[in-house]
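Removed: one protein chain of the complex. Kept in place: all other protein chains.
Let's look at chain A:
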Amino acid sequence: MSRATILSAILSNQPQTTQLPEDLQFDCPAKAAVTEKFIQMINLIGGRVVEIQRIEDINLYATAHYGAGERLITPIEELDFYTQFAGDEDPHQFENIAFAVFKTHFAVAENGAVWITEDRMGARVLPFICQHLGMLVFEDSIVSNMHEAYQLIGSQDYGFGTFIAGPSKTADIEQSLVLGAHGARSIIIFLLKKEL
């Protein structure tokens, strides 16, 4: 109802059109430096990096850290705790997930964020509702900054996508940093090293 009123008020009040600035681009540092920066950022934001040689190595981590009674889940087929998703599961059933691992599209060195879209989550709520989160990052998919990140995302289509940087956190009580607010309490980056 108010649509026409709002739009016409805006049209008559908006100033003369100004140009958009040019896209920003910066020199890319060497790949080794990008990886090093990424690891440094992950540590800074409260995450942990575990270097692996092959995807299946994640199984070893999982069995070493989680007991038989704990519920693990992953949409990554190579893993022992792989679960098939139909896409219309009731999100509430994931309430008791202890550990979930996902395959990311790429990671960003400047802030330690990883980019993941719905098709790699199994269910949208999973990376948030699990107690502990694992993210598989291919070393050669780490980009330097957010400008490169959005170049990679480009016109990629998704229903939902998110950058996740570190564990869920809050400093709302007297600015004391506490990890594990509402989302995952911890994040492990499984960094898959390049083949030698």
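Keep in mind that, in the parts below, contacts are C-beta pairs under 8 Å (C-beta built on N, C-alpha and C of every residue); 3 or more make two chains touch, one makes a residue touch a chain; residues count from 1.
Keep in mind that, in the parts below, contacts and distances are computed from a predicted model.
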Identity of the absent chain, which is to be given by its UniProt protein name, from "Lactate utilization protein", "Succinate dehydrogenase hydrophobic membrane anchor subunit", "Carbohydrate ABC transporter permease" or "Zinc import ATP-binding protein ZnuC": "Lactate utilization protein"
Missing-partner contacts on chain A, residue numbers: 1-3, 5-7, 9-21, 23-24, 26, 41, 44-45, 87-88, 91-92, 95, 110-113, 118, 123-125, 128-129, 145-147, 149-151, 153, 158-176, 178, 180-184
